[in-house]
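Notes follow the structure.
Left out: one protein chain. Kept in place: all the others.
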Amino acid sequence: MKRPGLAALLLLMLAAPASAVQPDEMLANPALEARARSISAELRCVVCQNQSIDDSDAPLARDLRIVVREQLTLGKSDTETIGYIVTRYGNFVLLKPPLEPATYALWAGPFALLGLGGAALLVWSRRRQTAEAPPLSPAEAAELDRL
Amino acid sequence: MQRLLFILPVIAFLALVGVFGFGLTKDPKALPSQLIDRPLPPFKLPGIEAGGPGLANTAFQGEPALLNVFASWCAACPQEHPVLTRISGEGFAVYGIAWKDKPQDTRDWIARFGNPYRAIAADEAGHTAIDLGITGVPESFVVDRKGRVRFKQIGPISPEIWEATIKPLMLKLRAET
Partner (left out) sequence: MLAEIGHFALILALLTALAQALLPMLGAVRGEPSLMAFGRSAAQLQALLILTAFAMLMISFGRADFSVALVASHAALSQPLPYRLAATWGNHEGSMLLWVLILAIFGAGIARYGDNLRASLQARVLSVQAMIGVAFLAFSLFTSNPFARLSPAPFDGAELNPLLQDPGLVFHPPLLYLGYVGFSVTFSFAVAALLEGRADAAWARWMRPWVLAAWIPLTCGIALGSFWAYYELGWGGWWFWDPVENASLMPWLLGTALLHSAIVTEKRQALAGWTILLAILAFSLSLIGTFLVRSGILTSVHAFAVDPARGVFILAMIIGSTGTALALFAWRAPQLKSGALFGGISREAGLTLNNLFLMAVTAVVFLGTFYPVIMEAIAPADKISVGPPYYNLVFVPLAVPLLLLVTMGPMLTWKRDSLRALMAKLRLPLLATLGLGLVLLLALGATNASAAFGFALAFWLVLGGVLALLRRWRGANGFSLRLLRSTPAAVFGMALAHAGLGVTVAGVTAMSAFATSKIAVMRPGETLGIGRMSVTLLSVNEAQGPNYQAMQAHFRVLKGGSSRQLSSERRFYPISRYQTTEAGIGTSFTGNSYIAIGDSAAGPGGNGLVVRAYDHPLVGWIWFGGLMMAMGGAASLADRRFRIGAPVRAPAASASAPALQPRLVAAE
């Protein structure tokens, strides 16, 4: 196979999807651009496996990045911009799932487990201690005092 | 009481297995549409012929219709196309939106496969597609006579899906007032 020249190689690469945020998408206003980046990082690319639109090179992710920037340029707040995408694609696009009755277990589950486990432990150790714990032996008491 | 504590892991595990088993029957990538039972978002797109008629959401009034989003570059679309031809042959209204496609490419594609659509709109920039919550092509919406979306099909409509799901729905929508 003939080796393609650099120009041909560049063309080949152009044909393939570009990766993540491209310079031509970026907003001139750095504050606005920074907001766009942080919003994009919280939105899931719906056609990708498991990436935010900020990291994704899918064409749809690029379209959505542009939509985010358009909304911000129109003067929309971060919440409004995210809401704009959510009304179209649903909660699925939120990498931070919303707090709603169906997700209470997701948000509170680990803390509940910690609390319940801690409570169970406390009850268990209290009961065992009062029931069976032998008093300190004199040697132990002396040791503790020394410490 | 303490016995219960030891049984807890099995119970939690069985619940989990139930959820997993259920999850196996689902496609994790199928995204439910946000538009179900809501009106089509407003849009007004040019047609694929220069100066030719376009398509707007206002067209979806008075008669249930199928809105099909496709593209000439889409791999699964040729497979779906005969079904669309059949649907329009059976007297149902079929509209098309060509997503991120050059009008010339769409025209060539239609010339090659035939035209089952009452009208074809060109959504080159993909903005309307985002309003519709499109994730890929082909996707299709069943719209009732009041312009509300009632069903969304992700991926090609197979003859089976048409017969078993979409056709009965459209017949029912026809009967609605």
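For clarity, chains are labelled A and B in written order, and residue numbers in each chain start from 1.
The rule is simple: contacts are C-beta pairs under 8 Å (C-beta built on N, C-alpha and C of every residue); 3 or more make two chains touch, one makes a residue touch a chain.
Here the structure is a predicted model, which is why all the values come from computation and not from measurement.
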Across B:23, B:51 or B:91, the one contacting the chain not displayed is B:23
Logged for subunit A, residues touching the omitted partner chain are 1, 3-6, 9-10, 12-14, 16, 18-24, 26, 41-42, 44, 49-52, 55, 90-98, 100, 102-103, 105-107, 109-111, 113-114, 117-118, 121, 125, 128-129, 132-134, 136-137, 139-140, 143-144, 147
Those residues of subunit B that touch the unshown chain are 2-3, 6-7, 9-10, 13-14, 16-24, 26, 28-29, 31-32
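We take it that only the chains that are shown with their structure count from here on.
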Given the complex, residues on subunit A that touch subunit B span 46-47, 59-60, 63-64, 67, 87-90, 92, 120
Touching subunit A in the complex, subunit B uses residues 5, 31-32, 34, 100, 126-127, 129-133, 135-136
